[in-house]
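Accompanying notes for the structure given below.
All protein chains of the complex are present and in place, except for one that has been dropped.
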Amino acid sequence: MIEVKNVTKKFGRKNVLQGVSFTANKGEITCLIGVNGVGKTTILNGIVNLTPMTSGEILIDGEKLTKETYEKIAFIPDAITMLPRMRVREAMQFMQDFYDSWNNERAEELLRFFKLKKEDRISSLSKGNVAKANLLLGLALDVDYLLMDEPFSGIDIFSREQIADVFTSHLVEERGVIITTHEINDIEHLIDKVVLLDDGIVFKEFATEEMREVEGKSVVDVMREVYRG
Amino acid sequence: MKRYWKNVILPLFIVITFGVLYVHHAIAKEGLPQFELVNVSDDEGIGEDIIIYGNYVADESSVWESFRLSSDGISYSSERNFLEQFNEFFESQEMEKLREEERGFMRGKEVDPHLYSKDAEQIAYVGPSALFNDSFEFEVDVLDREIREKKSFKLDIPDSDGTDHIYVDHVQLLDDMLYVTTTNYLMEDKELHIYQISLQDETIEDRGAIAGGTIHGHFIVLNNGMGLKRQENIIVRAEYIEWNEGMHTSEVVDEEYFTYDLETGKKQVFEVPEEFAMAEESTEQEYMEEEQDTTEEVIYPTNHESVGSEELYFITFTSDGINYYPYHLQENKLLEEKEISFDENILSGLSGVYTKGDHLYFYSNAGEDGNQMKKLFKVDLVNGEIVYEGEIKLTDAPKETHVYNVEVFNVEEKR
Partner (left out) sequence: MNNFLKLVNFELGRFIKVYFILAGITVASQLIGMALIANDYLEMFNEEVYTNGTSIELFVEYYGEISLLNLQYSQWFNLPITFAVAVLIIYSFFIWYRDWLGKNTFIYRLLMLPTARINIYLAKASAIFLMVLGLVALQVVLLNVESSMLKWMVPANLRADLGIMESIGGLHSGGSMLAVIIPTSFIQFLIHYGVGFMVVFILFTAILFERSYRFKGIAYGVGYAIVAFVVFFAPFVVEIIFGRNYLFPTELFILEGILWIVVTGSSIWVSNYLLNKKVTV
C-alpha cells in the first residue's frame, strides 16, 4: 500500500499541494484526476523522491522510501528516461545492469507486443513508439507498484489502444498502479479507484465500482458534478 | 565484462604511465649526475667538514637542480623526502639547528639569522626585519634556555617622526643588554643607528646614530656573516654615494671602514690599505671601459673583506693570486701585506668567493675547453696559506655531449 499523508508542496510562494492524503492499494489501479497544473505529477515525483515535499509523509508498504524501494516501485514519467542516442537494446541493457528486478523475459515479450526493434535508436522512434519504449522499461521491472504519468497524452489512437490493452493483461495484474490523467475516457472501465484533485487538495476519493453500484454514477458523471458543480 | 573496458583501460593507462614516469624519475633521477668532493691536497681532513651549497645546471640553463655536497655525498633538493621538501634548502646549519631545538621560540619569527643573538644561556630576537612608519615598534623576545623562561615585550621606537622606514641589520646580546643596529631611512638621508635595550627594565636605555649619509649610500655590517656568536664590536663598511640628478649616475664620494664597540660606544675608523682602495677603483674603471660587455672572464681585481677572530682582512684577487692586508682590531693597526699566488687558469675561472672569518673559500671553474676542473680552495688567512684543495668530480659516467655547470652559492663548515 502506498500512503500519501497530508503532503504539502510549495514552489516558491505558490502552494501546489495543500495537504494531500490518499492511499493506493496493491492489485488496484488508482487514478489521479485533475486539470493540468493541479499537482498530479508533483505527487508522483514526491512518492519516488524525485522532488522533496514541503511537509507530510509518504509510506510505501509502511516504510519510508530507501534506495532498495526502487526495486519494488517503478515510475514511468511522461517522457522517456533514457538517453536519446541509446538504442532500445542498450536501454534494456542499462536497466538490466542496475535493477535486480529487471525481468528480461517480460521485456522481450513487451518488445514483441509493442513491435519495437532492438537496434532502433530512441531518438529515431515515433512519438508513440517512444511512449511504448518508455512503458516497456518500466513494465519489465518486477515491481509491486507502478506509477504512470499521463501515459496517453499526445499519442496516436492505435498506440493508445495498445497501451490500454496492457492494463488488462497479466503485465499489470497483481500490482498496485497509480496513473495520472486529465482525460479519463479511454481507461474509465479499467480503474478501481479515483482520486479527484483540485486546488491542491483531494476533492473526492472513491472506488469506481461502489460509485456505480451505489450511486449509479460513472467517473465522468462525478467529475462533471465536481468541476461544473 | 567487455562493456567495461573504459573502466579498465583508462585507470590502467594512467597508473602505468605515471607510475613509470615518477618511479623512473625517482630511481634514475633523470640524469642528475652524482658528484663527489675529491681531496686534491689535504693533510688534516678538512674536506670532511665542508658543505657546498649549489646548483647543477645543464643544457643552456634549462635543467637546474639545487644540491648540497659534502663528504657524505651529494643530495639534491628534489631527492628529499616528502616532508623535508617543505623546509628551506639553503638554510644555514646554525638556524636549522636552532629551529629544531627551539620550535616554540622560533614559531612565527623571521628566519633571518642577523635578527638573532645567542650567548651561553639565552637566545634573543629583535624583529621584524623591516619596520614601516605605520608601526615603529621592536618586538623583543628572549629565551633563557637554562630555566626555560621566555620574556617578550614590545618597544616603541622613539623620535621616529622624520623616519620613513627602518631595517634591522644586526642584533647583539651582551650581558642582559641588547644592541640593535638599524639602518633608518629618512627623507633624504640614511643613518646607521644603535638602540641599546635593557632586558631588565624592558626599555631603550640609549640610542643614537653612529653614521649618516645620503639615501643612496650603504652601510654594511660586515660581521653579520659570522653567525650568532658573541661579538662585542660591529664592523661596518660605509659607502657614501652622491646621486647626480642630471647625469642619472651615482658616484662613490667616500668609503670608510669603522669598528664600533657596542658597550663603550667607541667608534674607530680604520685606515684602509691604499692598494685595496685602489684595486676597487680600477675594477670600476675597467668595468666602465668594457662597457658591460658580457664576456665570461672575471674582471680583476675584486675585493672582499672578512672579519676574523682578531683581525679584519682586506682581500684583493689580482691576476696573480690573492693579496690581503690583515688589520688588527684590538691594536688598531694595519699589518703587513700577505700574498698567495695561484695558477692563472684557476683565477680565470674564479666564480665564487666565500669568507668565513679567518678562512676564505673560493670556487673556480678552471679549465681548458671541455675539460673543466671544478675546484674549491680553502685559505687560512692567519697563516697565509692554502690548506685545502678539492675538486668537484662527476662520479657517474657523463652522458654524451654533456655540457653542464656547477654553480656554488655558499660554503659552510660542519659544526
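Note that the chains are named A and B in the order they appear, and that numbering of residues resets to 1 at the start of each chain.
Operating definition for what follows: a contact is a pair of C-beta atoms (placed from the backbone, for glycine too) under 8 Å apart; a residue touches a chain by one contact, two chains touch by 3 or more.
The shown structure was predicted, so the numbers you read here are calculated from the model rather than taken from an experiment.
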item: Visible contact partners (per top-of-document touch definition) of the missing chain; value: A, B
item: Sole contact to the chain not displayed, among B:D49, B:E65, B:D189 or B:E413; value: B:E65
item: Selected residue (touches chain absent from view) among A:D97, A:E174 or A:E213; value: A:D97
item: Touch criterion as defined above, residue of A:I29, A:I80 or A:L196 at the omitted chain; value: A:I80
item: Residues of chain B (touch criterion as defined above) contacting the omitted chain; value: 3-4, 6-7, 10-11, 13-14, 17-18, 21-22, 25-26, 30-31, 58-65, 78, 82-83, 85-88, 99, 103, 107-110, 128, 399-401
item: Contacts of chain A with the absent chain, listed as residue ranges; value: 45, 48-52, 67-71, 74-75, 77, 79-84, 94, 97-101
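What we mean here is this: only the chains that are shown with their structure count from here on.
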item: Mean-CA-position distance for chain B and chain A (Å); value: 81
